[in-house]
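One structure is given below, encoded as structure tokens.
Heads up, one of the protein chains got dropped from this complex, but the rest are sitting where they should.
The block that comes next holds subunit A.
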Amino acid sequence: MSTAFSFPKIHSFPPLYTKQPNATIAQHQLESWTQIVLEYCAHYKITSLSLAGVPRYSQDQSLDLDTLPPIFDNKEIERTVNEEFKTTIINHLIHKLHKADYINPKNPSLGIFIYWRSLTEWSDLLYSYVDKSGQLGTILTIYELTKLEDAGIPDNLKYLDEELLIKVLKEVLIKKGKAQILMNEDGEIGGVKIV
């Protein structure tokens, strides 16, 4: 079990939950929020959130996502970030910081990937594991790449969200010519070859 995330002091500052009218301050406020989101997700190894900021997937299988302290609510001071402000924060993460992306741009309501580790960093981890384990050029299933027990998969890759893994493959490794995805007869991903 991992330890509880300790929110920074500013998370208990009541005005943080109201969008500030002063533009300079509002900028600082957005930076505080995006930093909280990224540190929180990195702490719990959460790689995707709903648009409401609720954890969607964590690599840490021992976590019960429903019991985690919420990001955008603070019960002690009875403050909550409203929907409009949440959208502003998420847009800032996606468009300004490039630290998040819609899981499916055609259907934003599915939620967002959070990049406390960039797609390139994920691809480096993946490539170096496959390389070091002597599996370059071998066809591997998604299961074998991230979930197989006793296969020596490093902790930081273990149980990586399948949707995120496919994004890493498609947007980084395939573009560099370092991976191929093989589809089966049902049109699903049958295997992955990293070269």
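The definition used in the following text is that a residue touches a chain if its C-beta (ideal position, glycine included) is under 8 Å from a C-beta of that chain, and two chains touch if they have at least 3 such contacts; residues count from 1.
We adopt the following convention: contacts and distances are computed from a predicted model.
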Worksheet item: Which one, "Sucrose non-fermenting", "NADPH oxidase", "Rad51-like C-terminal domain-containing protein" or "Phosphatidylinositol N-acetylglucosaminyltransferase", is the UniProt name for the chain you do not see?
Response: "Sucrose non-fermenting"
Worksheet item: Of the residues listed, A:80, A:120 or A:180, which one is in contact with the missing chain?
Response: A:80
Discussion item. Can you tell me which of A:10, A:63, A:157 or A:181 touches the chain that was removed from the display?
Written reply: A:10
Discussion item. Touching the absent chain: which residues on subunit A qualify?
Written reply: 9-10, 13-18, 20-22, 24-25, 28, 78-80
